[in-house]
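The complex appears here without one of its protein chains, the remainder shown in place.
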Amino acid sequence: MFGLALVTTIVLIAILAPLIAPHDPLAMPDPVLLRTAPPSRQFLFGTDAFSRDVFSRLLFGARVSLVVGIASAALAVLIGGAVGIAAGLGGPMVDTVLMRGVDVALALPRVFILLAALALWEGAPLSALIALIALTGWFGASRLVRAHVRQLAEEPWAAATLALGGGKRRLARHLLPHVAATIIVSATLDIGNIILLEAGLSFLGLGIGPPTPTWGNMILEGRDLIFAAPWVAVAPGLALTITVIAFNLLGDGLRDALNPRGTAGRWNRLTGSV
Amino acid sequence: MARFALRRVLAAILTVGLVVSITFLLAHLAPGQPMLADAERMHADPARIARIRAEFGLDRPLAVQYTMYVGNALRGNLGESFTMRRSVGEILRERLPHTALLAGAALLLAFAAGIAIAAIQATRAGSWTDAGVGAVTLTFHSTPSFWLGLILMVAFGQWLGWLPVGGMTTPVEHEQMGMMGRMVDVGRHLILPALTLALVLTAEIARYQRGALVDALGSEFVRAARAKGLAERAVLLRHALRAALAPVVVLAGMSVPALLAGAVLVETVFGWPGMGRLTRDAIVTRDYNLILGAAIISGALVAIGNLAADLGAHALDPRTR
Partner (left out) sequence: MTTSPPVVGPALLEIRDLRITFRTADGIARAVDGVDIDVQAGETVGLVGESGCGKSVTSLAILRLVDDGMIGTGSSIRLEGRDIMALPGKELRAIRGNHAAIVFQEPASALNPVLSIGDQVAEAVTTHQKVSKKEAWDRAVEMLKTVGIPDAGSRARGYPHQLSGGMRQRVLIAMALICRPRLLIADEPTTALDVTIQAEILALLEDLQRKLGMAVLLITHNLSIVAESAQRVYVMYAGQIVEQATTAMIFAKPAHPYTEGLLAAIPRLDQRRDRLEQITGQVPPATAWPSGCRFHPRCPYAWDKCRTEMPPLLDAGPGQKARCWLVEEPERRADGRTGKQADQQKRPR
């Protein structure tokens, strides 16, 4: 699948960044003469206001985006999955309380809360950022998982597990492989959104700050130079778009592969029973 | 129907209350003092800091501050903005319509375009057109809105010079224009930011609606409609679209949080004087009352959006009644 290939490429690039990058992303070789130099063979995407190589910064920026994207998505889906299973298997009381809570939480303006939290917590470390994003974003996953769990619980083998004396815990364990598909698809599709979210936060001056390059803060720095030196802002934007497309393609592909929706050709669709 | 609406309204109020409370807690529990970021950084005189704290009631216990705030808020007094030295209520009243204009325009645009695109794709499902349009919507869905805004600004504002570069009105000249002129002026400034905000949402609506329409077009009742002799256009509009509309309306209502988030970014990029930019500035400068005011508005808007979505779906799909 194209999505998978693209994602793998990007991940590899990010991991190998220190080896691939032609220059040190933080180095400022010549702040006067090499300031905002246009793309050349030496500086593939030119340099920024501090004469830093945009290309190298781009490669390192990938690391931040990917780490935040994947880690937050994973964490969010873990929390959401746990809550979803608890709600799906728990008694009606537990289910109602949890799901009402989720309903209200889904209504909260996520970005606002993130902004407030980040602004008020100056110098928050990367792990805090990941945690915050995850904590404000697990609600959708919990709904999905709960629905799936309830569906599965109707099946005969689930009743059998309970009848044979297995408690709810055991049932939960049996359910995991099935629910895993839903969880994985949900997480993958989330990654793209989270990457954009992180970039947006960086752009607003929150999130990971300079001098560490993130695609978001690169665009911020490039903003004032947009007319004079467009490459500073354009390159990271393109990188973001391509990366998010890649994860979306991957997510779509996974979803289609794991949940075939009976696209059984025109025969069945046309006639039902022939 | 009335009970349904009542429950929803209560939920809305609950949401607003929750947002305010969370913001309140965050503001107080986070390291550092609200409102004093700049003052502290400049190592201001401790006595002065103490005075400011007293002035804004920051030296009272948390619960008391909370109660005071809620009490005042319910009476319409949202306090004063530290950075702008004006009543928060006044600032909000000024800025909110600008964001409403922007977000409203974007939502309408996205809705109309999204459904149209989805219809084009669904009626040609599986063709190259479908795939091509799908690729375009995927791309826009994946593009950072703030970056897109920048690009558009450069392209249309700078290179082509067709549209103004940022802001909501042309400085100085705006005051001298007549009513019509002023509207046109705002309109011209509105195009790019609204377009930016709309593009990403359009892609999402189109992607979502395409699936719903393809399902509807393949359904038995659509075949029955064709068997009655209806023309393809009538089938699409009266049957397929009608049946697939409810979920998309819900989606639109639920996108309010995303719209608001997008507004923060887009307003910042284009210098649009709205709530979004205000929120960001308030947060960064730790302007406490302003932050809380913005929180209330945010929460309220989201709640209204959800409410509208629910009511809309209810009205469109008789099975839910």
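Order of writing sets the chain letters: A and B. Residues in each chain are counted from 1.
The rule is short, and it goes like this: a residue touches a chain if its C-beta (ideal position, glycine included) is under 8 Å from a C-beta of that chain, and two chains touch if they have at least 3 such contacts.
Bear in mind that the values here come from a model prediction, so they are computed numbers and not experimental data.
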item	value
Residue of B:94, B:130, B:281 or B:317 touching the missing chain in the full complex	B:317
Contacting the left-out chain in the complete assembly, out of B:91, B:105, B:133 or B:225	B:225
Residues of chain B (touch criterion as defined above) contacting the omitted chain	219-221, 223-231, 234, 238-239, 242-243, 246, 316-319
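Assume only the chains that are shown with their structure count from here on.
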item	value
Distance between the centres, which are taken as Cα means, of chain B and chain A, whole angstrom	22
Chain B contact footprint on chain A (complex, rising order)	103-104, 106-113, 115-117, 119-122, 192, 196, 199-200, 203-206, 216, 219, 223, 226-227, 230, 233-234, 236-237, 240-241, 244-245, 248-249, 269, 272
Contacting residues of chain B [partner chain A, same complex]	11, 14-15, 18-19, 22-23, 26-27, 30-32, 34, 138-139, 141-148, 150-151, 153-154, 158, 218, 220, 254, 257, 260-261, 264-265, 268-269, 279-280, 283-284, 286, 291, 294-295, 298-299, 302-303, 306
